[in-house]
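Note that one protein chain of the assembly has been removed; the remaining protein chains are unaltered in position.
Presenting chain A:
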Amino acid sequence: MTKRKSFIIFFIFIAINLLNCDKSLQQDDEEELISANSTKHDQRIVVEFTTSIVQHEYIIHFKHYYKKDTRRNFISSALDNPEIKNWTIVQRQNPASDYPSDFDVIDLYEKTPLTGLELLKNHPLIRSVTPQRLVHRTLKFVDTEQEYPTNEVVKEKKTEEEDDIINYISKHLKLDPKTINNDCCVPEFQNFRRGLSSSTDTTQQQQSLVGNSNAHSNRRLLRAVPRQITSTLKADVLWTMGITGKGVNVAVFDTGLSKSHPHFKKIKERTNWTNEKSLNDGISHGTFVSGIIGSSKECLGFAPDADLHIYRVFTSNQVSYTSWFLDAFNYAILKKINVINLSIGGPDFMDRPFVDKVQELSANKVIMVSAIGNDGPLYGTLNNPGDQLDVIGVGGMNFEEKIAKFSSRGMTTWELPLGYGRLKPDIVTYGAQVKGSNLKGGCRSLSGTSVASPVVAGAVTLIISGALKRMDYINPSSVKQALIEGATRLNDNNMFEQGHGKLNILKSIKILSEYQPRITLSPTHLDMTDDYMFPYSSQPIYYTMQPIIVNVTILNGISVTGHITEAQWYPYMNENGNMLNVSISYSEILWPWSGWMSIHIVVNEYGQHFEAQALGHVSVTVETPSPKDSSEKINSTVTFSIRCKIIPKPPKQKRILWDQYHNLRYPPGYLPRDSLKIKQDPLDWRGDHIHTNFKDMYTHLRSSGYYIEVLGEPFTCFNASNYGTLLMVDPEEEYFEAEIEKLYDDVMNKNLSVIIFADWYNTTVMKHMKFYDQNTRQWWVPDTGGANIPALNELLNVFGIEFGDKVLEGYFKMGEHHDMYYASGTSIVKFPKTNQTVLIERDLVDQGSEILKHPQNGSQQKDLPEIDLKNVRLKYKEVILGMLQTIAASNGKKGGRIAVYGDSNCLDSTHMEKACFWLLDALLEYSMTSHISGLLKSMNRVQYIDFSDKTKPQRLLHNNLHSYSKILSPNDRDLKRPVQKCQKIMWEFPYYLNITRSYINEADRIESNMI
């Protein structure tokens, strides 16, 4: 059995910030002020509604939905009577006013007899005319101890947007207007342990906050009262309509929940899937998450009347196994659960049984909502199962409407090295300092995507309960479509951080209430001129560039299965569409409810001298069985528009090729961390891509004017004459013989330069890092070191360069200004000494032998006693940097340049202590132009360095790299496969369209209004 194992399968997303309820929301001084002197009294809020008829205002209800102008025409034609002059349509300034609506409010002044009203009522397209009502919703704080005369805190007219949506939804969901009772369903507030201690305090507070007591300060004060997350997201608007989650089965897979918790009305069932004999929550994670979904007291949940199913799948020690999940998931399918919240996740997307099971649930129409992970702000940190096509992956944002720092982001890494990652998270919502139920009652604030996930799960439950009559249309994709189409885009974050934007419950329920099954795409289009589309927007494309790839998720709201029958490329003739070559590949089958399409784009020779925008679109036809009768087929066509920025080909001195092919990440194997000091994060799992953990380096290089392309194939598959430098950072993979030969040829004859940032490799340290993984019940030994030094030495052997087997660490300076940290790196033990060679050495600690001195400790390594060692740590002079101008032995001709540095930590944003982008700049200057910077020259010690008695590492015996390597034979770790063939991209036939930009903009506008 192979040992490609994971570390801890699932982390519960324990919140980052545990705050006492009374001191929550520290960012908000106002709130803190109030809470500081308000904890003494228990208070409760009474919500009252009063309505009154507004004189002269009438609601005109049309029979169908019409645009604004059409409605105006109807009304004016109905009132086409000389006696009626005094009428105006009340303007509604809200986002919904762009959409077709079925009502208008008019001001109509007339004396009896009301001829105008009669005329309106008689119009064939007007359903009814009713007087406008003013609704007052009053929140009152009542001191439960003293029962003061209630003091009115907030008098708020419902916003018109809410009114619009209420009207719309109630019509579409065919709710009986009588059931739209304004106060029937507002959950009870009891023992509201927060707020204002007395009425006099209230007034003072109000004045001090607003400064002007005469000002209309209600809103201000409302904000000052810590709001319920449910009202921030306007779930309470739906409650007033009787939509409260009733009739929906929602399951929480977490740490359990106590039966008698005071916040919950409807715990339908609690089951235990762990080996502990308990159904209760021992660590409060499960209680909090359940509370966000279904609490009906104090800190409110979104769907207080939903049927809560509590699945205890984590022990109080946060232990869980895939097998527990499998059984629990099977039970959830049997119990016909509608929505599952998974505030869990881990980096192992190769846990086949688990991933398959999640898909199986989706296929059974169970809507899976999962946290995207708390590993931000680093890119490439998405967690499974939130990163799956069929799962709604939820990221977290703060109350400043920005993505929270902790929220995982960036593309998926499943597709590397040849492909490109998917867009995730799907959607974001509040996940920082959100109030929820505490273990035994009462509230607390927590942060984490664990919090954001149940917000969406609760909202989904609520939305579905409003659309129970349309249950046939509810499936994982239609719900995801409603969420992402309704989402509001945040201004400051790109698509790999925020997905489609912030959850908007009212818009999403509106979309779902009028939902017609359809196919949509995520992302919906590619626009390289839009900053939201980072990293696509960060670098234009040019002739001879490696293809850029867009990984598009296909959401199929029609049927659980389907397939693509046709995919075509339509370049726009008048918009330089002919300059693009496009290739479309896609998953054979769209299942469950989803699939993928990958679009490769390059600039062809028509575009090689132009700076231009090129436009076109891809059109995909999907065939699905009809939901009513599977023998019937439905064909749906969906388009993906493309707008590319094209520039003329940059000179090769500006072009860097990033080697992705030789970077490996966990899973599938135990690839250890690059910095051995960091113990809580043992794995190298973020993909090592310029758009994941090397994104900061990428951004730096772009701002320095370089163009960076990604090579997802062997070295045999690129044309070296296009590039100035091949950049290899922390490579773990082996090399084909053909690659080694090709690279030598490229350097010597095509003037290609190579920059390598290596990492540590020491077999004794690797063996020492072995540990017993509780989750997989197996011993784990790393398959390589930080980088694969033996393989790199084979690659560089022809140039006379070798790295050693020491693991080195230390702080030092380079020049006066550059503080450096060497976090577990290797050293150079062999390097040609020519008169142009630069070699730099520094004093470093032998971290490897320190680690070995420390006893091995079962499953976890103890912290090194760093403070003690700091004073006595011996340092050794080691060569860390080498720069070489290659010269052909035969004719003395100069080839490319090679620069090597022993550690990659200073480029990798993972646990980076000190960045060394300046060094990369200096090395690139050398590799591109052969100019050696004065600083590096001044540190050159080439003539003093002696390489005798240095050792280079051998490969770790019995390692399992071959079981997932692309280069080694799977059956024999000492044998290499025949070199991998280069991919041959088949470009689509261009179907030219005669479309100009003005038309496109118009179409875009219409399209965006259609939502």
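Following the convention adopted for this analysis, a residue touches a chain if its C-beta (ideal position, glycine included) is under 8 Å from a C-beta of that chain, and two chains touch if they have at least 3 such contacts; residues count from 1.
FYI, contacts and distances are computed from a predicted model.
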item: Chain not displayed: protein name in its UniProt record ("SREBP regulating gene protein", "Beta-adaptin-like protein", "EKC/KEOPS complex subunit BUD32" or "Large ribosomal subunit protein mL40"); value: "SREBP regulating gene protein"
item: Touching the absent chain when the full complex is considered, from A:54, A:89, A:105 or A:333; value: A:333
item: Candidates A:264, A:324 or A:698 - the one touching the absent chain; value: A:324
item: Residue touching the undisplayed chain, where the options are A:63, A:85, A:352 or A:813; value: A:352
item: Touch criterion as defined above, residue of A:70, A:115, A:132 or A:271 at the omitted chain; value: A:271
item: Identified contact with the non-displayed chain, of A:360, A:401, A:696 or A:913; value: A:360
item: Residues of chain A in contact with the chain not shown; value: 1, 5-6, 9, 258-259, 271-273, 275, 277-280, 321-324, 326-328, 330-331, 333-335, 348, 350-354, 356-357, 360, 363-365, 440, 560-561, 589, 591-592, 625, 628-631, 775-778
